[in-house]
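Removed: one protein chain of the complex. Kept in place: all other protein chains.
Chain IDs A, B and C follow the sequence of writing; residue 1 opens each chain.
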Amino acid sequence: MTAAIFLFLGLFLAVLGGLTTFLRSDGLHRIISLNIAGSGVFLALMAAPGGEEGVDPVAQALVLTGIVVAVAISGVALVLLARLAELGGRS
Amino acid sequence: MTELLDAAVLLLAVTGAIFFLGGSLGLLRFPDVYTRLHALTKADNVGLGLLALGAALHLGDPWLIGRLALLWILVMAAGTVSCHLLAREAHREGRTSWRR
Amino acid sequence: MVVLDALLALVLAGVAVATLNGLRRFRAVVLFVVFGLLLALIWARLGAVDLALAEAAIGAGVTGALLMAALDRLRRTESSRAVAGSAPSLWPVVLVALAAATVGMVAVLSLEPAGRPPVAFHLGASGVDHPVTAVLLAFRAWDTLLEVAVLVAAGVAVRAVGVVPSPPSTEAGPLQAGLLRLVVPVLVVLAVYLLWRGSHAPGGAFQAGALLAAAGVLVQLTRVPGPMDRPALWQRPAETIGLAVFTAAALITAALDVPLAWPEGWSKLWILTIEAGAAISIAVLLMRLFAGGAPVAAATSDPGKGRS
Partner (left out) sequence: MNPLLPALVAALLPLVGSILVWLVPSWSRALAVVTAAGVLVAALGVVNRVALDGAAMMTLGGWPETLGIGIAVDGVGALFLLASAVVGLAATAYGAGYFPARHPFWTLWLLLWAALNAVFITADAFNAYVALELAGLTAAVLVTLGGERDAMAAGLRYLLVSLVGATLYLAGVAVAYTATGTLSLNALMADSPPMMAGVLALGGLALKAALFPLHGWLPPAHARAPGPVSAILSALVVKAALYLAWRWLEVAPVAAEAFILLGIGAVIWGSLQALRVGRLKAIIAWSTVAQMGYLAVGLALAVEGAAGAAMGVAWLALTHALAKGAAFLGAASVVRAAGHDRWPLAAAHLRNRPVLVLAFGLAAASLAGLPPSGGFVAKWYLLDAAMGAERWLLAAVIAGGGLLSAAYLYRILHPALDPRPGAEASHPVPPVLEWSALGLALLVTAFGVVVPWARDLVGVAA
């Protein structure tokens, strides 16, 4: 039952984050909404009914890789955003 | 003996929670930044201490008790220093403290 | 217990909607850090302790620090107290998301349970006892190698963007320096412990690297200019040691005919060496991401062309 709640929560966050990315015009909000969408996908993947009992280690490894890739790309996006603002641009 | 221990754990947990509640209420109700910081830092540090003590009694494993103590010291150090920095920054921005 | 989980899920959903709502960027950043910490709690509730560690250290900690640093830079270039324009109301989006989540949940729950890769069966041959580390460093090592390459690319990208024009000005007080002396050694010891623990319990290179990065961010904030702001000989080797060790291991095992298959009996040693190199690289690269630019003296006058 717990997994079903978090599966619902994961899907909700994924769709919420995904749609908000297109609604918000401000760069920082878009990066945050993309991170939330990614977390939603990971939460849905982990909470989905696995094969045998316990938590599926392959899914954990995928999500761990996803979290690290997300922080790397968000970091670069934030630096580009700040640089763009310094050059006078509007993202 | 174990009922006494459970009662002690329960008591510590409840008082700890009350301190956290107090801290949060202070954060919401107090008029200016200095008093809010004061409430938040003091109440939460003591609340966490009580919770950690309750958990330590409940778990009983010395390794875990050591980690909980380390946890409490680190949170207290970090909480105090950030409270100091926030207050210093607020003072620099010229926020006056509340006068009745 | 289910009630607590339902409450936790509700709070997380509320924090997520609050983060995306509203105009003020600082509010969004602070709420996002709260979102990360609550998500770490949910990973723990789901039994994925590795993810709880990683989410707390990387998802909430490092990403929060990066957001704060970017916000500080944005605030100094444009008066971005509140973003121009009106924020679109989120309620239609929330409704659509709720509907989609319901449909999705029904669909996913109706799937007949499929098998999962036989990790437990091959755990013995992997050289480590903890299944997640076995998947990351033995069964799917090629993924992790590319992932370290992503981090190196991020570090190089931040250097390529040029120098941060006006680094933070607020000098640290005596208390912050004092905190440094207490916290940084503890963080380093914890990181090494997490790295070693990864072979038999939740932990590993990424969590250890994130802890070291946290210590580095503290030093970067306390001593201005921090270790990342002055060009130093150790920076480039430290940034690439993780990728270099992993690629070397891949090439050597490829020469021994089965690429990425750690030699019998020695696999634990190989995995720990790779993890140690990766942890150092991850720490330095996350610190570079926090610094947000190339070392000051290194960039030539024209940021466009010859940046190192």
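The rule is simple: a contact is a pair of C-beta atoms (placed from the backbone, for glycine too) under 8 Å apart; a residue touches a chain by one contact, two chains touch by 3 or more.
Predicted model, so just to flag it, every value in this text is computed and none were measured.
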Chain not shown, its touching partners among those shown: A, C
Residue ranges of subunit A at the interface with the undisplayed chain: 14, 18, 21, 27, 30-31, 34, 37-38, 41, 44-45, 48-49, 51, 58-59, 62, 65-66, 69, 72-73, 76-77, 80-81, 83-84, 87-89, 91
Touch residues of subunit C, complete complex, unshown partner: 107-108, 111, 114-119, 122, 138-143, 145-147, 149-150, 152-154, 156-157, 159-162, 236-237, 239-240, 243-244, 247, 250-251, 254, 257-262, 303-308
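Everything that follows uses one rule, which is that only the chains that are shown with their structure count from here on.
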A-C compared against B-C, more contacting pairs: A-C
Centre distance in Å when subunit A and subunit B are each reduced to the mean of their C-alpha atoms: 31
Chain centre separation in whole Å, for subunit C relative to subunit A (CA means): 13
Per-residue multi-chain contacts in subunit B, two or more chains: none
Junction residues of subunit A - those touching two or more other chains: none
Subunit C to subunit B touching residues, read off their complex: 170, 173, 175-176, 178-179, 182-183, 186
Subunit C partner contacts - residues on subunit B that touch it in the complex: 70, 74, 77-78, 80-81, 84-85, 88-89
Residue ranges of subunit A touching subunit C (in the complex, touch as defined): 1-9, 11-13, 15-17, 19-20, 23-26, 28-29, 31-33, 35-36, 39, 42-44, 46-52, 54-58, 60-61, 63-65, 67-76, 78-83, 85-86
